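To start, the structure under review is shown below, and the notes come after it.
Missing here is one protein chain; the remaining ones are kept as they sit in the complex.
Up next, chain A:
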Amino acid sequence: MRSGIFAQGTRTTRWVSAGAAMAVAGLLAGCGSGGGGSDSGTITAYVYGDDAVKVQQAAVDTFNKTSEVKVKLVPVPGSDYVNKLRSAMGSPSAPDVFFNWGGGSIKPYVDSEDLVDLTSTIKNDATLKDGFLPSIMTAGGLEGKVYGVPMRGMQPVMLFYNKALFAEHRIEPPRTWEDLQGAIKTFKAAGVIPFALGGSDKWPELMWMEYLLDRIGGPEVFKRIQDGDTEGWGDPAVLKTARTVKELIDEGAFGKNFNSVDYGSGAAPTLLSKGKAAMHLMGSWEYSTQLGKAPEFAKKDLGWTAFPTVAGGVGDPANVVGNPTNYWSVNARTKHKDAAIDFLKAMASKSYAQALVDNGDVPTTSNAASMLSGSPNPQFATDQYEMVQKAPSFTLSWDQALEAQYATPLLTEISKLFAGKTTPEQFVEAMKAAR
């Protein structure tokens, strides 16, 4: 009996181990080629996975119809994107083409010579050269070289406001610092938080720093820092910016709770739509966020305007900060460089711009102006486009403009400043000392 089972067992065991061996081999093989861009005739493209992926997917489908080399789009969920890209780029299965924010977000890849320099390609190609707004093209570059082609809508930071509240208290959206102070007093007296702020996410606080510094000292102050001079944080305009932030907090411009309010879960946008806060400084995606969460409010009472001037500031009030757009960059190790560049050219096409407009985005192509009337909200799209088109300078969000090794400490220091853990002077010192 026992020996019988034993004999049978051996045979079964053999089968099982053979099966297991095959499974392991399969897994190993899978590791080698999985997600890799080195398959014959395929380009892997990593894209930030959100609602807008459908626009890129459609462009990929169109491209694949005519191209011999096929593009495979890999949407990576937003919060994991940066990390996943980072790990993939350091591995043999790196993407051939990938989504990025330009500037500091691609600096490490440029430094390790992982990216294709597109400067001359673009210069010699009329479609790419004249296809996009010039300020957008340069904003994503590094040291005068271009590494990316714009592929999504523009995302300037704007001052959003609740029209109903402004009408109720009979005031106009602020255009100067005096207006802004007046609005803070009025709304505070009425028990309304003047500005919604998702402080626990940190980056919404950064937007205030960016605009204040630009209005106070002009875009050159941050440009110097971005170019690698940490002494730039010692500019008097930075200290004034930090002090202005402190004054705003002390006078209750952001309410009392902003440290535990976040943007991600929708708390800050809801403050605005429910009329608990009057204004919200946010990227232009706030419009689609509100459209998704509070459609009634977005259609009827959501207003938008430029960031006001700051008393005594030297910056041009027409300047804009935010994310100019997102870019496709090409991995230098790709086997299909020409095909990848062909795919990038499709981003300048009229049909792609139209698809972006239909999705509610404002494309950064030079031909976009005429299409915006077909946008879901033509007024918002046109205002946004003109704001960017007329802006003498478009400063890339600091956390994208700087490399992660500076950007992360920056966000931490800003969060400490807003939480009242450090003084404006300590903030400046900490930033000068950041490695």
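Just a few scattered comments:
Heads up, the rule we're going with is that a contact is a pair of C-beta atoms (placed from the backbone, for glycine too) under 8 Å apart; a residue touches a chain by one contact, two chains touch by 3 or more; residues count from 1.
Quick note on the criterion: contacts and distances are computed from a predicted model.
Its UniProt record calls the unshown chain "Carbohydrate ABC transporter permease", which is the correct pick from "(Fe-S)-binding protein", "Tryptophan synthase alpha chain", "Carbohydrate ABC transporter permease" or "SMC-Scp complex subunit ScpB". The residue touching the chain not shown here, chosen from A:D96, A:D201 or A:E286, is A:D201. Screening A:Y81, A:F258 or A:Y287 against the full complex identifies A:F258 as the residue touching the chain left out.
When the whole complex is considered, the residue among A:K293, A:K390 or A:K421 that touches the unshown chain is A:K421.
Among A:L271, A:V357 or A:A401, only A:L271 touches the chain left out of the display.
Residue positions on chain A in contact with the hidden chain: 6, 9-10, 13-14, 17, 83, 86-87, 89-90, 108-109, 112, 114, 199-202, 256-261, 265, 267, 270-271, 276, 404-405, 408-409, 412, 415-416, 419-422, in rising order.
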